[in-house]
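Worksheet: the structure to be examined is printed underneath.
And then subunit A:
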Amino acid sequence: MASTVIGAGITVEGEITTDEDVVVSGTVRGKLSAKEAVTIEHGATVEADVTGGSLVVAGSLTGNVVANERVDLQQGARVIGNVKAARVTIADGAQFKGNVDMDV
Partner candidate 1 sequence: MAQARTATHRGEGAQARIGGGARVRGRIHGDGDLLVEGQVEGDVAIRGELTVAEGATLTSKAVEAQTVTIAGAFEGDVAATGPVRVVGGARVRGNLRGSTVSIDDGARYSGRLECEFELPAELGGSARESRGRAAARR
Partner candidate 2 sequence: MANNASVIGRTTKVRGRVTGAVDLHVEGFVDGEIAVSGDVTVDAHGLVGASVQGRRLVVRGAVKGDLLGEEAVVLEDGARVVGDVRAPRVAIASGALVRGYVETGEGNGAPSRASRGEAARSAPQVRAAPPPPKAAAKPAAAVHVAGGGGSSNNSGGRAAARRPPPPVVPALKKAKGQIAKKKER
């Protein structure tokens, strides 16, 4: 289990910073920065700029993303915002609106 879990039913309004990984199943509004993996699960709502080692999105994300390694937008993801990472994958069935920047 991830060290930080924003479970379904929890809302964080503000800024989350961590050296570890984060799983969001609930709602985050504000800013989210992690050194490790960030997972935005199906059903989660994130309205925040997100930075992390890597990012997996299956839920809804509105905000700009910067990841050191990779960003995976999975099927069912809804992402509005700019994505910056060395590797970006967008699965079939993911909705995405924004710019992708892969020259890191």
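On the choice of candidates, all candidates are chains of the complex that A comes from, given by their letters.
The rule is short, and it goes like this: contacts are C-beta pairs under 8 Å (C-beta built on N, C-alpha and C of every residue); 3 or more make two chains touch, one makes a residue touch a chain; residues count from 1.
Every value quoted in this text rests on a predicted model; they were computed, and no experiment measured them.
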{"item": "In-complex contact of subunit A, chosen from 1 or 2", "value": "2"}
{"item": "Partner candidate 2, residues of subunit A touching it in the complex", "value": "1-20, 22-23, 25-26, 29-31, 41, 47-49, 62-64, 80-82, 97-98"}
